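Omission of a single protein chain aside, the complex is shown with its protein chains in their original locations.
For reference, chains read A, B, C, D and E in written order, and residue numbers begin at 1 within each chain.
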Amino acid sequence: AELTHVNEQGRARMVDVGAKPVTARVARAAGKVLMAPSTLELVRSGGTRKGDVLAVAQVAGIMAAKRTWELVPMCHQVPLSGVDLGFAYEADGIAIEATARCKGETGVEMEALTAVSVAALTIYDMCKSHQRDMVIERVRLMEKDGGRSGHFVRED
Amino acid sequence: AELTHVNEQGRARMVDVGAKPVTARVARAAGKVLMAPSTLELVRSGGTRKGDVLAVAQVAGIMAAKRTWELVPMCHQVPLSGVDLGFAYEADGIAIEATARCKGETGVEMEALTAVSVAALTIYDMCKSHQRDMVIERVRLMEKDGGRSGHFVRED
Amino acid sequence: AELTHVNEQGRARMVDVGAKPVTARVARAAGKVLMAPSTLELVRSGGTRKGDVLAVAQVAGIMAAKRTWELVPMCHQVPLSGVDLGFAYEADGIAIEATARCKGETGVEMEALTAVSVAALTIYDMCKSHQRDMVIERVRLMEKDGGRSGHFVRED
Amino acid sequence: AELTHVNEQGRARMVDVGAKPVTARVARAAGKVLMAPSTLELVRSGGTRKGDVLAVAQVAGIMAAKRTWELVPMCHQVPLSGVDLGFAYEADGIAIEATARCKGETGVEMEALTAVSVAALTIYDMCKSHQRDMVIERVRLMEKDGGRSGHFVRED
Amino acid sequence: AELTHVNEQGRARMVDVGAKPVTARVARAAGKVLMAPSTLELVRSGGTRKGDVLAVAQVAGIMAAKRTWELVPMCHQVPLSGVDLGFAYEADGIAIEATARCKGETGVEMEALTAVSVAALTIYDMCKSHQRDMVIERVRLMEKDGGRSGHFVRED
Partner (left out) sequence: AELTHVNEQGRARMVDVGAKPVTARVARAAGKVLMAPSTLELVRSGGTRKGDVLAVAQVAGIMAAKRTWELVPMCHQVPLSGVDLGFAYEADGIAIEATARCKGETGVEMEALTAVSVAALTIYDMCKSHQRDMVIERVRLMEKDGGRSGHFVRED
């Protein structure tokens, strides 16, 4: 087993994907911001009456997905064909899910994971004056399709 | 209790911090990338003999800290006076810790949290050809000092 | 009368503001997106029931204000202390107003104008599938204070 | 009638264009910076003898067109095949026209409109020490071709 | 002979490459950072025992290659399929070589040259506390293939 991002000098490179076929690709990632009930209540009520935390996190996640290649050094510049995020209020916090799509030579799991991470950071930022010990939890790939490695689905 | 990032129209704003005093501020954040022993072994050996995953993650985290305000919509443009990251190999993955410092009107916890998140995403990216079900776990603020709200320390 | 952005070779330069005093500065800019009543109705109803066009425009305007110096070549990197946007439904379209603040050596009118322009472009983008001939109208400085040139207010 | 940028949760998404055919697309946009005769004269004379305001605005508009997707949240990352800007001195100001082209799944009207807006902001910036009440006027789409919606031309 | 980056008004434009065929393209560029033996020794020893200057320069060069179109105004947004850098310790400094690849309508020599330049700047930055009079020398195109103009190779 070898890491592919390594050149002959033992340094990182951006792997050449030019010979890979262009296929439709999709990746879905998820994560959660754990927060106290009172913080959750602030976000919920804000969503209907006041500053919509999730509307801002939605925009932040989408914009970050497009900039993944500027953040993660060995990522290719993938022109995404679509990005979407969804949120769910749960008992202990806010669950985030992001889906990224492209037609290209390389997968978009980093784009989906980046969307979730930045949406989570945005929720943290907008609630931190109320609660400082929120935790961004279990950012992970849920599903991936397109490309040589087949269909991956994670259950939990 | 109110969210501060909300204007009179109920929309988000970037809160004016112009009246706050300039003080020396520091924030420390942490997180972990959970991975299989074989993936961990690849990173470890790569660290000494081949492509240094953690060297790339280090650079990615530092550069991302400086770009926090481009990612998190309501964050101020904080000119950081310093950023550092550290990594620790643990039994179930790689622990990440980041420290950000500035002299300014506003805290740098988002910068520290962003550094950890992007370093974690970079580790994921460089190892994903070997393991797809790694999880970015417990990204959280560990310590914060400077500013009105006093010294915050988290134990776990 | 001379343009200040000109060096001895007759080329543009970023004027040195290092000798100017640091003062609290504010600028307010305005503009409007002219649209058909049916488009306006779509935005209005979307604002309460569905996709909130103005929430996205709000975020876009704030983020663009922070990036003004990346867009307008001779603008200084101004760390804004605050940014806010407001919208008003009018008979013939949506009025936009943005306020930018900083403590610094140079004014923030470009930041306020950029916020209005990008918020307007965002509204156009999100409604263009419904109406293509919307017009972004009368983007202008409404008020400016702080700095040597005194208080400027525009009436219309 | 519905806005397409809306997901099932009523939040904005970046619409998936992956199934649309790749075609050659072009968009032309226009706008004007209204200014006093003395300001216009400064720009004109600067254009031949001194600091060339329009040369800077030209570069700013082209660079901004390429960054449209970083500014307008729901815009796709469109690799432009070409961008051009033209300026015309008129009695009451400077008219700006921009043309953007790509081969892709989605139109480039936002890129043309962004080029005009940022060129206008740049002209404003470079002349604002002379005149503060300039107005950016009638930024609009003039022509669009390629894609399903056919050829659009605006007369005024 | 004419410069192609010029429109009818005598201003720069981003040339339309939409009619050019998509081919596999590669470019290789080189350069050197001249430094004193003691500085060279610091980098060498740092490479094995301490802060790895070249690991940081590697990442910086790769990330800069992807951002070439944001820096060089008339460059197209080329989605690179791969980027790699190599370094060689020489008697009078550190030689840098970068290779960029894409499948597209336009060459990637600017991307390779930008990678070399920014890697060189990064080496300078990390060693400047030790030596201020280092020189970045002979940044040049070494090889280019793909596209109409044929195979170019430079010997020295």
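Quick note on the criterion: a residue touches a chain if its C-beta (ideal position, glycine included) is under 8 Å from a C-beta of that chain, and two chains touch if they have at least 3 such contacts.
Every value quoted in this text rests on a predicted model; they were computed, and no experiment measured them.
Trainee: Tell me the shown chains the invisible chain touches, ordered by label.
Mentor: Touched by the chain not displayed, across the whole complex: B, C, D, E.
Trainee: Sort through B:20, B:44, B:67 or B:132 and give me the one touching the missing partner chain.
Mentor: For the chain that is not drawn, the touching residue is B:67.
Trainee: Using the definition of touch stated at the top, determine which of B:35, B:83, B:112 or B:126 touches the missing chain.
Mentor: Residue touching the absent chain, from the options given: B:83.
Trainee: Just name the one of E:26, E:42, E:80 or E:102 that touches the chain not displayed here.
Mentor: From the options E:26, E:42, E:80 or E:102, the contact with the absent chain belongs to E:42.
Trainee: Tell me which stretches of chain E touch the chain missing from the display.
Mentor: Against the missing chain, chain E presents residues 1-7, 10-12, 31, 38, 42-43, 46, 49-53, 55-56, 59-60, 63-64, 67, 70-75, 109-110, 113-114, 117-118, 120-122, 124-130, 132-141, 144, 149, 152, 154.
Trainee: Residue by residue, what part of chain B touches the chain that was omitted?
Mentor: Chain B touches the chain not shown through residues 24, 54-55, 58-59, 62-63, 65-67, 77, 79-87, 101-103.
Trainee: Pick out the residues on chain D that sit against the missing chain.
Mentor: 52, 55-56, 59-60, 63
We adopt the following convention: only the chains that are shown with their structure count from here on.
Trainee: Which chains sit in contact with both members of the pair chain D and chain E?
Mentor: Touching chain D and chain E alike, sorted by label: A.
Trainee: Which of the two pairs, A-C or A-E, is linked by more C-beta contacts?
Mentor: A-E
Trainee: More than half of B-E's contact pairs recur, by residue number, in one of A-C, D-E or A-D. Which one?
Mentor: Copy of the B-E interface among the listed pairs: A-C.
Trainee: Validating interface symmetry: for the copies chain A and chain B, is the fraction of residue numbers used by both over half? Same or different.
Mentor: The interface of chain A with chain B is built from mostly shared positions.
Trainee: With chain centres defined as C-alpha means, what is the inter-centre distance between chain B and chain D in Å?
Mentor: Measuring from centre to centre gives 36 Å for this pair.
Trainee: So what's the Cα centroid distance for chain C and chain D, whole Å?
Mentor: Distance between chain centres, rounded to whole Å: 15 Å.
Trainee: Hey, how far is the Cα centre of chain B from the one of chain C, in Å?
Mentor: Centres of chain B and chain C (C-alpha means) sit 31 Å apart.
Trainee: Going by the contact rule already set, what residues in chain B reach two or more other chains?
Mentor: In chain B, 7, 11-13, 52, 55-56, 59-60, 63, 70, 73-74 touch at least two other chains.
Trainee: What's the complete list of touching chain pairs for this entry?
Mentor: A-B, A-C, A-D, A-E, B-C, B-E, C-D, D-E
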